[in-house]
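Heads up: the structure comes next, in C-alpha cells.
What you see is the complex with one protein chain gone and the rest in place.
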Amino acid sequence: MTGPTLFALVAAALVGTGLYGFIVSPSPLRKILAFNVIGSGVFLMFGVIARRGAIAGIGGDPVPQALLITGIVVAFSATALAITVLLRLAEEAPTTTLEPAPPRGAPDATRTTS
Amino acid sequence: MIELFYAAPALLILALGVYATFARDAFAACAGYLAYGLLLTVAWVQLGGVDVALTEAAIGGGLTGVLLVRACAKLPAKDSGLRADGAGAPIRWLAALAAIGVSTALAYAVLALPVPAATLAPEALANLAATGVGNPITAVLLAYRAMDTMLEAIVLLLALIGIWSLAPDRAWGGRPGPGYEADPHGILAFIARVLPPIGLVVGIYIFWVGADQPGGKFQGATIVAAMWLLTMMAGLTDAPPVSRRLLRLLLVSGPLVFVAIGAYGAFAAGAFLGYPEGLAKPLIIVIEIALMPSLALTLALMLAGAPQRSAAT
Partner (left out) sequence: MTTPGGLLLPLCVLVPFVGAMAALAIGGRGAQRVAMATLAAGLAIALWNGVVFIGSGQAVVYVLGGWQPPLGIALRADGLSTSMLVAVAVVITGIGVYARADFSTPAGSSEARGPLVYWLLLLAVWGSLNLVLVSGDLFTLYVALELLTFAGVPLVCLDGKGETLRAALRYLVYALAGSVLYLLGAVLLYGLCGTLDIPLVAQRVHASPAAWMAIAMMTAGLLAKTALFPLHLWLPPAHAGAPPAASAVLSALVVKGSFFIVIRLWFDVAPTLPGLAAAQILAGLGAAAILFGSLVALRQQRLKLLIAYSTLAQIGYLFLMFPLAFDAASGAFVRGSALTAGMLQTIAHATAKAAMFMAAGLLYKAYGHDRIADLAGALRAAPLSVLAFVVGGVALMGVLPSGAYLAKKLLLDAAGASGQWWWEVVLQGGGFLTASYVVLVLAQVTRRGDAAAAPVRVPRTQEVAALALALCSFALALAAVYGPVSGDLLGNPLAPKELISTLMTVAVGCGVALLFARDVPPLIPAGNPLRAAMLAVGGAFERTDAALRQWAVAGLSLLVLAFLFGAAMRTHA
C-alpha cells in the first residue's frame, strides 16, 4: 500500500467520523467541529486525487490543489460565521440547543370562532 | 510495507480526528483540532502540495483552531438545555452504521478510481509560459480560474458582513470585540512587540514569492492578519470601528480592483479576466498587491468578531 492510498483511507475514515459526530453531538460547537473534520477529510481526499495526477515536471495536479486552497478558505469563513452566530445565541438565549421546541397547545384544543 | 514516514502522520491524523470528535471536554476537542490541523500540514507536504500545506497551517489549523478555542472559552460551561447524553441509543447505533457505510463506500470508490489518473497537469504546465508566473498553482488561481479567486474574495467579504450583522443595534458602527488589556510587562505584551515586525516581513515575503514558488496572497495575508490580532489581544492596538469610511474602502478595494482589471481584460484581451499579450504577469501582480491588504483586514476582522462597543467609546 502506498502513502497516498493510506491517506485516502484515512480521509474516508475522517469523513465517517465527522458525520457521526455531526449527527449525535448535542452541542452546536461540537457540530461545527465535526463539520470541520468532515471538510478536512474531503480535502484530504481531493489531495490524494491531486497526487495521483502528478506527472514528470510537477508533484501533483495543480488544479485540485488550487481548488483546495479556495475550499479551505471558504470552510474557514463558514466556521467564523457559525461561531459568531453561536456566541450571539449564547448571549441572547438561556440555552444553545438546536432542537426545535415541541408543538405547543393541547393536541386537539379547538376554538370555534364566532 | 508502508514507510513510517507516511504511516506515522496518517495514523496520528486519524487518531486526532477521532479524539476531536469524541472527546468529552469541549476545550480538549478544540485543542485536539488545532494539533490535527498542524499534522494535516505534514500530510499535505507529503502529498506534494506545499501551497496547500501553507494554507492549511495558516487558515485551516491556525485561524480555525483559534476560533474554536476562543468559542470554547466564551461559551458557558454548563448548558442545561443540551441533553447531557445526546441522542438516544437506537439513533446512535444507526448513525454509526450509516457513518461506517459512508466511509466504506468512499474508500471503495476512491480505490476504484481509474488508472491512469485523469489529470489537468499537462495542460496547466503547457500554458504556464503565457501567464508569466512560475508557480502553476498561482497560474490556476489567478489566470485559468481567476473567477473562482475573485468569488472567494467576495465570499470572505460576505462572511464579514454577516458577522457584523450580528452586532446588537446599540453597538452598530462601533469597535469589534471587547477591548483587550494585558499586563504591559507581561509576556503577551512582550511577544506582541517583538513578533509582529518579523511576522510582517515573513508574510510579505511569502506573498511576494508566491508567483514562482509555493506561497501566495492567502498565506501571506493570514500571517499579517495574525500579527495584527496579536497586537489587538495584547491591548497594544484596538480594532477600528466598523463605521470608519477608510476601513470599508480598504475592505472593498481588493475585490473591486480585481473586477476592474477583469473588465480591462474584456476590452484589451477580448475576454473578461483575460490578460493582454505580455501584460499577464504585471496585471497579476497588481491584483495580488491590491488583494493582500483587503484579505489581511478581512481575515483579522472576521476573528475580531461583531461590533460590541458602541461607536461613542
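By letter and in written order, the chains are A and B; residue numbering begins at 1 in each of them.
Keep in mind that, in the parts below, contacts are C-beta pairs under 8 Å (C-beta built on N, C-alpha and C of every residue); 3 or more make two chains touch, one makes a residue touch a chain.
This is a predicted model, so every value here is computed, not measured.
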Listed residues B:Y6, B:W44 or B:W164, member touching the removed chain: B:W164
Touching the absent chain when the full complex is considered, from B:L94, B:A129, B:I187 or B:V201: B:L94
Residues from subunit A at the interface with the omitted partner, ascending: 15, 19, 22-24, 26, 28, 31-32, 35, 38-39, 42, 45-46, 49, 52-53, 63-64, 67, 70-71, 74, 77-78, 81-82, 85-86, 88-89, 92-93, 96-100, 102-103, 105, 107-114
Subunit B residues that touch the omitted chain in the full complex: 86-87, 91, 94-95, 98-99, 101-102, 105-106, 108-110, 112-114, 117-120, 123-124, 127, 143-148, 151-152, 154-155, 157-159, 161-162, 164-169, 172-173, 243, 245, 248-249, 251-252, 255-256, 259, 262, 265-266, 269-275
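As a working rule, only the chains that are shown with their structure count from here on.
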Mean-CA-position distance for subunit B and subunit A (Å): 15
Subunit A residues touching subunit B - in the complex, by the definition given at the top: 1-21, 23-27, 29-30, 32-34, 36-37, 40-41, 43-45, 47-55, 57-63, 65-70, 72-81, 83-88, 90, 94-97
Contacting residues of subunit B [partner subunit A, same complex]: 2-3, 5-7, 10-11, 13-14, 17-18, 20-22, 26, 29-30, 33, 36-37, 40, 43-44, 46-49, 51-52, 55-56, 59-60, 63-64, 67-68, 71-72, 74-76, 79-83, 86-87, 91-92, 95-96, 98-100, 102-104, 106-107, 110-111, 113, 115, 117-122, 124-125, 136-137, 139-141, 144-145, 148-149, 152, 155-156, 159, 162-163, 166, 216, 218, 302-303, 305-306
